[in-house]
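First the structure, then my questions, so here it is.
With one protein chain withheld, the remaining protein chains of the complex are depicted in position.
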Amino acid sequence: MYFGACYYPEHWPEERWEKDAKLMYEARFNVIRLAEFAWGKLEPSEGEFDFSWLDRAMNVMRQYGIKFVLGTPTAGPPKWLMDRYDAYQRDLNGQVRGFGTRKHYCMNHPDFHRCTERIVTQMAQHYGALTDVLGWQIDNEFGVCDTARCYCDHCLQAFKVWLQQKYDTIDAVNEAWGTVFSSQMYRSWDELHLPTYSVHPHHSPGLAIDYRRFASDSIVDYQRLQLQILRKYAPSHLITTNTMGKFNQLDHYDLNKELDLCALDVYPNMKSDPKARPSYMAEQLDITRGFKGGQNFWITEHQSGSPGAVVLYPTPVPGEIRRWTYQSIAHGADAIMYFRFRTLPYSIENLWHGILQHHGEPGRKFEEVKQIGQELEQLAPLLAGTSPQAKVAMIRCFDNEWSLELQPHMEGYEYIKHFETYYNYFYDRGITVDIVSPEASFGHYELLVAPNLMMAKDETVQSLYRYVEEGGCLIMDFRSGAKEMSNQITQKRLPGAFRDLLGIGIEDYGIIEASQQIGMRDLKSGEVSAAKKWYEVIDILDLDSAAQPIAVYTDGYYRDTPAATRRAHGKGCAVYIGTAPDQDGLYRLLDQLVEETRVKTDFAHLPDGVEAVIRKEAGAGGRELLFIINHSFSEVSVPLSSGYRDVWTNQAVSGPIELAAQDIRVLLLSS
Amino acid sequence: MYFGACYYPEHWPEERWEKDAKLMYEARFNVIRLAEFAWGKLEPSEGEFDFSWLDRAMNVMRQYGIKFVLGTPTAGPPKWLMDRYDAYQRDLNGQVRGFGTRKHYCMNHPDFHRCTERIVTQMAQHYGALTDVLGWQIDNEFGVCDTARCYCDHCLQAFKVWLQQKYDTIDAVNEAWGTVFSSQMYRSWDELHLPTYSVHPHHSPGLAIDYRRFASDSIVDYQRLQLQILRKYAPSHLITTNTMGKFNQLDHYDLNKELDLCALDVYPNMKSDPKARPSYMAEQLDITRGFKGGQNFWITEHQSGSPGAVVLYPTPVPGEIRRWTYQSIAHGADAIMYFRFRTLPYSIENLWHGILQHHGEPGRKFEEVKQIGQELEQLAPLLAGTSPQAKVAMIRCFDNEWSLELQPHMEGYEYIKHFETYYNYFYDRGITVDIVSPEASFGHYELLVAPNLMMAKDETVQSLYRYVEEGGCLIMDFRSGAKEMSNQITQKRLPGAFRDLLGIGIEDYGIIEASQQIGMRDLKSGEVSAAKKWYEVIDILDLDSAAQPIAVYTDGYYRDTPAATRRAHGKGCAVYIGTAPDQDGLYRLLDQLVEETRVKTDFAHLPDGVEAVIRKEAGAGGRELLFIINHSFSEVSVPLSSGYRDVWTNQAVSGPIELAAQDIRVLLLSS
Partner (left out) sequence: MYFGACYYPEHWPEERWEKDAKLMYEARFNVIRLAEFAWGKLEPSEGEFDFSWLDRAMNVMRQYGIKFVLGTPTAGPPKWLMDRYDAYQRDLNGQVRGFGTRKHYCMNHPDFHRCTERIVTQMAQHYGALTDVLGWQIDNEFGVCDTARCYCDHCLQAFKVWLQQKYDTIDAVNEAWGTVFSSQMYRSWDELHLPTYSVHPHHSPGLAIDYRRFASDSIVDYQRLQLQILRKYAPSHLITTNTMGKFNQLDHYDLNKELDLCALDVYPNMKSDPKARPSYMAEQLDITRGFKGGQNFWITEHQSGSPGAVVLYPTPVPGEIRRWTYQSIAHGADAIMYFRFRTLPYSIENLWHGILQHHGEPGRKFEEVKQIGQELEQLAPLLAGTSPQAKVAMIRCFDNEWSLELQPHMEGYEYIKHFETYYNYFYDRGITVDIVSPEASFGHYELLVAPNLMMAKDETVQSLYRYVEEGGCLIMDFRSGAKEMSNQITQKRLPGAFRDLLGIGIEDYGIIEASQQIGMRDLKSGEVSAAKKWYEVIDILDLDSAAQPIAVYTDGYYRDTPAATRRAHGKGCAVYIGTAPDQDGLYRLLDQLVEETRVKTDFAHLPDGVEAVIRKEAGAGGRELLFIINHSFSEVSVPLSSGYRDVWTNQAVSGPIELAAQDIRVLLLSS
């Protein structure tokens, strides 16, 4: 378990460093993240390098047992570089995104690539052999501040190359994008353009999705440029990059594939609805764990004060840092680095508060962090080797998210919000969920939810058929199979590739207007809830094992037709929901499905605001730790079966346990 | 009666064409619209033409009795053209509106003119002699996507020429625009500029309105360029262009003047309020009929599925396509072309649904269209020669609409919304309305409403005086006569040129704030309703036939002064309303005025959602068809005098008739 903070020695007088190191030591820190953004201090002029200040800072720290995660400094390219090579991004109006903040570089700029290679090589050569460097973070928050997509000439050239590799001929591009519409055909590669400002706000869905894919690949390629250098000179160091949970401007499965582990930046208080913060953060953590198929991850930045640039988000109340810290650990974090050790007096981050206030003396947040440090000393050995284990998975697919961002179909629809209607069900029922790529293997899950899987590669389709045949319970919903990977709408009858699996046909569909009241009756309970946003008129296909309606519409011209169906197939079943039920309706459906499976939970009836998560060693009889977190500000009583031991008091715990407001209990299952 | 669809052979495999033709034949189609947007397929490289594919497609179609409306393809100029000549529009920030959609060309670009002449000449020469080409549509939806106004250098040059023709000298421009204000004078034509981005968001009203007029004229000129070629090579073909009802970025009276007939694109479901769709569509249809003084028109695109680009509008429910189709016909449509025959899988229109879904097989919408086709076979001979006949007219004037768009006077005011407060009255009372140009002849109308006629040419003023003198009842309202055609405010006492006609003076006026409650008492009934948005303090002039107050304000410093007046003059009367009454107040006033005139209706008390419209042959004893359309989703009973015969059952109909939800009855008055 790593425990520490982000620390920027270049921001503080050298004579201060030792005091900070002592405070860290006092708080049981064993790691700091540093040097990302320090390009200008490391290479003050082109080709002139200065690592001496960083070496001195690290020397001070290592005397107190602190180890290092080094950031490559490429997120903060200095002015001399940006100006000399005009490496600035262009926005979709062609406007230069000028100097003054960060991340303003074009990912496809050849000179920027060259400069990147030079600084990363220098750093890697300098630090690659050190044993107290745990690892590296490449760049910082790829895509933040809407920087994932640039519209400059370098990007246009790179896009052409990308398309040539994908399509070979310009005619294949024309075919895929359907440029015959409105005479948009390209006669040659020269005529290609980026999806920039035009008469209509929207470009062809084909062009638009390919540009998103290209931009994502550009980031992955740019990361690989750095990765290869680090692998060469720092072969024993771990390599990661920090990500932002739901952020969707790049495909994070691709981004994390070649890294050693994933990392997340955790800022719960940036979520505006206070009630929603616990489930929101749980989701970010589960998303991150899913970027590398369920592997534990690092928290590279963790809220330790009120975040904010020009307005502040809420200040963590006493006990709140501790609460979020344990939530992160419960969901699979093996390192916690608070952002930042001390609040900066200057720059646009001078309201982004850290552990120490601006004056630099320890206060209540420091004391809280210190307490956590002490607790973790005891907990760390038990945590080693454990991770969350899920019987349920949800597919989050960037291709579909992009496609639905480009054409959301319904006013106010967002892929991730729809995704969350399912996620929140499992969160509320205390059921751990893996959030996985459509290319993951699903065999070990009891239940698999694939929201709005409009497009899917053949392998994914086959994998889903196989999943059901072999006994899985698959839940799909509206628009499944409606698109090709090209972002064209399928010319097959709906639901396209999933027609046979689901045993249904869909000829007719449309939006449910906000002013309309369309009911949906659950056939098991007879209860009626609301169908929202979208309807599909479902025909049951005449198959050997025919689908059965499990809910019907109670209004509209499609009244009494199925709103949801369930088809037994092979050893498993395939469920289809043709609308977006309201929360009551969705929970009712899912409760029935969960009941049928071996997905069960002791925690389906937790008090409001209480979260329960299990980390386990793999394999039967592995160590199992239960985290109970009271996110509420009231005392709660949590029902519990016997057989647990409190990891800190080492006392047996049984029966209902009382938790104070915001308190945490970590319990070891007696083996 | 023409009945068919928009069909794009270039979007589908050639081997599919025959199947489509057969389906069309099955649905009784006799026309398709095609080839607009196909420039890139017709002229793949500059000066190289290929009509062979279109010829082959037309050959397939004509075997099934289908005739053609050919679109000139200029709304979709290909990339080679746009790039070679930089024919792109500039927006008011000078930003190029790039490739990727359509309509991005500058209307005043000399090379674009040359290219237009070439392609239209080629097409006209190729198809001009064909007898199964019914006609041509020039370009597509002029001005759509905010393309009516371009701010490039070509437009600046063209604007100077336009101004020179209008004003002769730069001093006359200075005079008309009042450039002496803030030292904005131009010493020479060189100093002229377009109303582009500046310090203040608004330019001089004089410059701004002239730029709108110029831009409108540019479109009319560009259309004429094509029209002259078509007249030359296709002298026996009808020529039209498709328009968009309320769309106001160009003067549609000018646009339609030289065409053979008007055309409208009908998408009722794009109106957000479902309750308002029937009256909204009725208004669009009546507006279109007014573009050429009451002449019947074509529907070049008619909703046949859910429209939508990135979000869908509502899907037509069963029976809905039929309902809108008959509404269009009732209001004067002599051709219905559904948009589109089959839904496209690609491009930004892949959610703009047509008769067939993406998979291309007939479904419920096809069946509904087929039913209409059968019904129309019976109805068509009766329709021939009939058209709606109105006793009421409303003036819609683009000069005033533009002037009030530039200076709406009141927060939230829109000319067309104010216009609709009157229009909706007549719609609700079952009274057919013609919507006419201020230059129309008014003599045959019983009642004439001229909302917010701030500026009017001398001829219009004289025409309105004459109208009243000869027995018409004219309704004018606030700000009438307040402006000169230059968009300067008049220096005459208000209401300017209409002072003598109305017999009133206005010295004082202002907005009614949303927070204010100002009442208006109708003097006949004594009922009080609310005066909204604007007040004028009206003095009764001491004339031979003095105006009489018909309503007074009940609040404000102008309490007890007239809010509306009526003056008998000649054989007619002139009514003035100094405020915007709420619906109750306006309907009460209009009911009284309608009662005085020979405007009467049998349908003043129709059930909610039911529309009744008459199409008649001109002349006494002409054939008269009554359309009763139930726009509601309930069964209704409609009172009816006897003497009708159902056109489809051929049975006599009398007494109240029952209509199912969404049903239509077309009745022939027994002669």
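Brief remarks follow.
Per-chain residue numbering starts at 1, and chain names A and B are given in the order in which the chains are listed.
The working rule: contacts are C-beta pairs under 8 Å (C-beta built on N, C-alpha and C of every residue); 3 or more make two chains touch, one makes a residue touch a chain.
Because the structure is a prediction, the values reported are computed rather than measured.
Of the candidate positions A:E18, A:D50, A:D83 or A:D190, contact with the hidden chain is made by A:D83. For the chain missing from the display, the contacting residue among B:K22, B:R84, B:R114 or B:H202 is B:H202, taking the whole complex into account.
Which of A:I348, A:A514, A:A546 or A:A604 touches the hidden chain is settled by the complete complex: it is A:I348.
Across B:E459, B:E507, B:D560 or B:E635, the residue that sits in touch with the chain not pictured is B:E507. Contact with the chain that does not appear here is found for just one residue of A:R102, A:R224 or A:R466, A:R102.
On the side of chain B, the interface with the absent chain consists of residues 93-94, 177-178, 180-187, 191, 193, 195-200, 202-207, 406-411, 413, 484, 486, 488-494, 507-511, 513, 515, 556-557, using the contact rule stated above. Across the interface with the omitted chain, chain A contributes residues 10-11, 37-41, 44-45, 73, 75-80, 83, 89, 95-104, 145-147, 274, 306, 308-315, 317-318, 343-351, 357-361, 363-364.
The rule is simple: only the chains that are shown with their structure count from here on.
Annotation: 50 Å between the Cα-based centres of chain A and chain B.
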